[in-house]
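Single-structure report; data block below.
Only one protein chain is missing; all other protein chains are in place.
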Amino acid sequence: MELMNNIKIKSKNLNVYYGEKQALFDVNLDLNEKEVTALIGPSGCGKSTFIRCINRMNDVIDICKVSGNIEIDGVEINDKNLDVVSLRERVGMVFQKPNPFPKSIYDNISYGPKIHGKGETKSELDEIVENSLKKAALWEEVKDRLDEPGTGLSGGQQQRLCIARAISVNPEVILMDEPCSALDPIATAKIEELIDELKKTYTIVIVTHSMAQAVRVSQKTGFFHLGKLIEVGKTEKIFKNPDNKMTQDYITGRFG
Amino acid sequence: MTKEQRLKKRHNAEKRFRLYGLASIFFALLFVLILVHNIFSKGSSAFMKTAINVEVFFDKDLLELELGATEDEILEADFFDITIESLLNVYLAKNVDEEDALIELFTTDAEIEIKTAFLNNKNLLGKKINLEITASDDIDQLHKGNYPRNLPEDRRRISDFQLKIYDELVENKTITKNFNNYFFKNGDSRDPEIAGIGGALVGSFYSILICLLLAFPVAVLASIYLEEFAPKNKITDFIEININNLAAVPSIVYGLLALQILLATIQLPRSTPLVAGITLALMTLPRIIIPCRASLKAVPPSIREGALAVGASKFQSVFHHVVPLALPGTLSGTIIGLAQALGETAPLILIGMVAFVVDIPSTPIDPSSSLPVQVYLWSESAERGFVEKTSATIMMLLSFLIVMNFLAVYLRQKFEKRWN
Partner (left out) sequence: MSNEHTVKSYEEELRYLIDSVIKMGSLTESQMIDSMDAIIKVDKDSIDKIIKSDEEINKFRSKIDTQIMTLLVKRAPMAIDLRETISSLKISQDLERIGDLSKSNAKKVKPLPLDLPDELLGNLKRLGDLVIKQLNDVLDSFVNKNYDKAKEVWEKDEQVDDLTYIAMESVIDFLSKDKKNLDFSTHLIFATKNLERAGDHITNIAESICYLIKGEYLKGSRPKGKVIQQ
């Protein structure tokens, strides 16, 4: 009998509009704690829109309107009065194209803790930087060149730097929007290995176009199509024997 | 048309285009060279001034000074007599007319030069010393070869007698060309030989400084607000259109604006760098806002998202991440805007900077001139001596502009390398 993890994030009747166009239709999805949930589906199906709701990144898009509920640990986050800045301290994000700040590697990692008041003295910050880089499996490669610009690293290293940056503020949830799509197979493998480790500490939601990657890294998978959540379940079930014909058509390559 | 013919046609079109491009560059360079040659050939002589070697005797009795006299006492003393005596010793003048003619060979500031020499070395009291006294404007121009000698005397500015003296001086090698420090030290003057751009330099400096201090912060903050924080609606569109239009408004309109508001209504002192600075700042504001906004727009949204995702507030993401990246473009835009302001003449004329200002301004509320206005003023003068000074001033102006533009390019490259 498998141990079911608690529900960390819960969405209920989530609807998202970009102006007149509706991007998400009544999405009800539970994401479990300390587990990797993969979201798959064709382009434009709403998976990125969904995860951007979890850290309220859709707020920066003027014409985007979100209605419905999203709860993290039982607390509603679609509340106008919610402090978005502290939400994003708890929910970190890694983007498709690595986007390290044009600063030194050290400054990249220390920026988050500094603005949240997490590192008062230099030695505290040093420790945070070292821990974050170690957890992101990047420390050995960069420990001697922390002053060099983050943009000077290779693509895979930059992405791990971004993961370290997300970890540095000690979040509970890490959202990953196609984190490996710009990387070569070796860098991808390193990050998948990292995700395996990270799931012991953080709740991870990963959007991916690679079904093989979804199978490899996740325990739970949700299939989106045209803004609707078509099927969600244990990853092995979804890929070995999905219930819904649309899911099966998508994962076997019957795109019509 | 066969494939080969079509290919040949395309290659020929490309060759023609390259030729046009090279030709345009060639013509542009040609004009620049002609301009530069013109200015340099006229202006380079202004950096030298003609001086005549004169033996000066600091006669104690004529000066009515004792050894150990204070500076004030020296300044009070009358150096006129020893000046005239020393100058007349240069050549034998037989009558008063000839004496006058001889004195005329020297600058009207001869007495000041002798006094200054004494102030620098008070031990000269009772002694004789050879000083290089600046020649008059006419001699200066004659020595520089700008006056034709073969005109009849009544059409010349230099009499035959004066010419005789001059030739003797040349033969004795007592007439020389020295570096013209007056050009940089002195303010404007009726006498070309002692006229300088000192006043205009300081005036321009203060004006540009005030322009920078006013325009830069206002422009940058306005750009940041308009680009990052203001809602995108019809009002902000309207503002953007207006800013773009203001950048194209002829600068003389700003002069009229300054005249009416700053001078007539607020009654600020006219012809001062303060008013010039404010006027230029108004003019330069849109010219800084436009490149600053473009630089802000050019910062990729991924940087902003990265900052927001780590929990930065909008303010923090803009000021900690976006603005530093927009700095190179903003700085080079600012420097170019300032360079343009440096060369502005029309609005400054309207606010009264055409006044004849002799003193070097010590504060921004002292009346002054500015470099381009000085060029304008001197270009209107009849004296031949001002021609070279006008060109020399243009040379100075151009040098500043070139330096500022290089600085803009250098800063941009340096910042871009750091951030990338």
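Here the chain labels run A and B in written order, and each chain numbers its own residues starting at 1.
Throughout what follows, a residue touches a chain if its C-beta (ideal position, glycine included) is under 8 Å from a C-beta of that chain, and two chains touch if they have at least 3 such contacts.
Note that this is a predicted model, so its numbers are computed, not measured.
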Chain not shown, its touching partners among those shown: A
Residue in contact with the excluded chain [from A:74, A:117, A:185 or A:253]: A:253
On chain A, residues whose C-beta touches the chain left out of the figure: 211-212, 239-242, 245, 248-249, 251-256
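Just so it is clear, only the chains that are shown with their structure count from here on.
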Parts of chain A lying in touch with chain B, wherever the complex brings them together: 55, 57, 60, 62, 85-86, 88-89, 92-93, 95, 97, 99-102, 111-112, 115-116, 149, 151, 162, 165-166, 168-169
Chain A partner contacts - residues on chain B that touch it in the complex: 231-232, 300, 302-313, 316, 320-321, 324-325, 418-420
